[in-house]
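All protein chains of the complex are present and in place, except for one that has been dropped.
Moving on, here comes subunit A:
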Amino acid sequence: MATPSPVLLSVENLEVNFGAVRALKGISLDVHAGEVVALVGANGAGKSTTLRTISGLSRPRGGKIIFDGKPIGGIAPSRIVSLGIAQSPEGRRLFGGLTVADNLRLGACTRTDKEAVVRDSERMFMLFPILKQRLKQLAGTLSGGEQQQLALARALMAAPRLLLLDEPSLGVAPLLVRHIFSALAELKRQGMTMLLVEQNITLALDLADRAYVLRTGQVALSGRSAELRDSERVAQAYLGAAT
């Protein structure tokens, strides 16, 4: 980045256990305001766990999560959303029995600024026009790509200052993947700060300014996307090969 912007999210030495299994073994990463940072790595590397812990769904066993200068490790998920972190989770996790409109409404449930919420839903329809046609439809009846757009829109309705994205391309037809990533690029142009988990490393590095490569619960490698794109070690970390 040309001008250094302040650190919005800082994760320091984060440790998370699932029962006896250590899922995260001391991960540290920073996300600056306006930046898009990708977390890449093989399955089970701890990418989703990192996002879940930042959102408050998993409790950290050790380490710190600092958002906008305040420690948020272990506080209630609803308070984390109120502070400005929204997540579009892996597998979309929409409320399938509720309409598209109601899913969007619940996305904004922490907000009290009604007029701004209306303005934001108009913005969502600009970004994802298909949602406007589907408003009265049950979310469960949408196609995979439409569901992913709704999941993104639902997260954005919280008016987050940091958007966590977990596998936005998973289960989405290739043509729609391109559409979704161009929407994400548009959000980036508008200045949205994002932390992106994505299996498709080409897509991830094209969108992100920087990336961290995770391997078995640790940061194996980090750097600017352009540098990582050509690095042999990224491929090695992906395949889980020893470095």
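The criterion applied here is as follows: a residue touches a chain if its C-beta (ideal position, glycine included) is under 8 Å from a C-beta of that chain, and two chains touch if they have at least 3 such contacts; residues count from 1.
The definition used in the following text is that contacts and distances are computed from a predicted model.
**Q** Looking at what's absent rather than what's present, what does UniProt name the missing chain, "Putative ABC transporter permease protein", "ATP/GTP-binding protein", "Multisubunit sodium/proton antiporter MrpF subunit" or "Inner-membrane translocator"?
**A** "Inner-membrane translocator"
**Q** Of A:V7, A:I66, A:L98 or A:L135, which residue touches the hidden chain?
**A** In the full complex, the listed residue that touches the missing chain is A:L98.
**Q** Among the options A:V81, A:A183, A:A220 or A:V234, which residue touches the chain absent from this view?
**A** The single option touching the absent chain is A:V81.
**Q** Given the full complex, what residues of subunit A touch the hidden partner chain?
**A** Residues of subunit A in contact with the hidden chain: 55-57, 76-78, 80-82, 86-87, 89, 93-98, 102, 105-107, 109-110, 154-155, 158.
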